[in-house]
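First up is the structure itself, then whatever we jot down about it.
For this depiction, one protein chain was excluded, whereas all remaining protein chains were kept in their positions.
After this line comes chain A, so read on.
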């Protein structure tokens, strides 16, 4: 505490009024600005003055966020009105309660907004909450692995965004979330967070930076053309939407029926009436089934609208969505490979989807997506561009693997056939005969399914990346860098021992954690790990001596 020898002159170092505005692009030299005017001979010894380029005032979320919660509450206000219109049963108390609820929400939203702030201090982001208990979440910038910006519909109307900061910690609770910053601020924060994170890790604790307002180099790897959205229904995603919608509507009818003026009894009566006319029910179900590809395709188009994959400053950025525009940034250094996924129908149409295999990425099935349905060749080209190519063929697995695939696809249904056949013979009831026919059909379908599963099996290594593939209804080919492999596991069940095959699992510290080659031959089970990581298995090969 030698500094304050001339107490009155220098403004207190933490007085926000004298801090320059959050000019993150400012010149990053030593302390100037706040300390300079008053105390010329006190060069701020050791007092960790903020890096002026980055530190700023504690910032609040955009005040517009205050509109979101009350607007969300509006439907509950409208409900009494609807009741009034439909049944003439306007109830003053329910309106009063709804108004009270809205008022409470507004107050709560204001208090939360006032007590929430965030700030970039030196090399960390601090998020402060002091609503009930005081909490400060500190996220070191070097830990920032990715930034996920999304704009749900309401935010979009107000020009706001939700910013999620991925720190590579397991469990969603550890992440930072700024719900309701302006779009400009989101963009600014994203750039600052990602560049800082990148720079800190690249050059250690050095704070200088060839900074300046240079826009980060951005390069679009692919923008998915709109007509490829037509492939959507083939992916099987969102196909059950019509049923979910009807289910939701029925649930709502039951929940709100009383308030809307028709009782639960009415709903029951309608149900009974439908049940007595099975052909109507059948028509309804058929209509729903017919609507599946259209509604599913529509949902797919809404979520994957204008899908863009970009490369920016060591990050892969995937943007998509019509209503909720979502942008996910993945740090390129953490990407260890990719998965090419195609279902049965997609293969027939020659299209495929792609996901990235990333270390420490939570919720990777939505965040890690690199491509929606695009033609296979394009998918391989894009992942090769963005991550790296796999340039080798896949080796087939031994024929005994085919027998095992066939057995596993057919036998359960055959067993069911036997059981239902016995029951049908004993009881003679139509129900069992129907089941018997169904089981037989499924057993028959098991043959092509088993053969196709065998065709999918394969593994290979091109010198840099290894690849394994399996599955039929949903075929997955995983491609992983050699350096991501952290161990090998070879498994053999009792049945596999009888067949003389193994399951070989490459332990990878990313994605699912392990990628399996099913039913490889004994020679392959040893040769593949030896090929990928020769040093690891060398001491244990026959002929080398135990110590």
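Here is the rule we go by: contacts are C-beta pairs under 8 Å (C-beta built on N, C-alpha and C of every residue); 3 or more make two chains touch, one makes a residue touch a chain; residues count from 1.
The rule is short, and it goes like this: contacts and distances are computed from a predicted model.
Undergrad: Of the options "Transport permease protein", "Membrane protein", "Germination protein" or "DNA-binding transcriptional regulator, PadR family", which is the UniProt protein name for the chain that has been left out of view?
TA: Missing chain, UniProt protein name: "Membrane protein".
Undergrad: Thinking of the whole complex, not just what is shown, which of A:59, A:392 or A:537 touches the missing chain?
TA: Per the contact definition at the top, the residue touching the missing chain is A:537.
Undergrad: Check the options A:105, A:324, A:403 or A:492 and report the residue that touches the missing chain.
TA: A:492
Undergrad: Would you indicate which residue among A:109, A:401 or A:505 is in contact with the undisplayed chain?
TA: A:505
Undergrad: Footprint of the hidden chain on chain A, which residues?
TA: Counting only chain A, the missing chain is touched by 359, 483-494, 497, 502, 505-510, 513-514, 522-523, 525-526, 529, 533, 535-544, 546-547.
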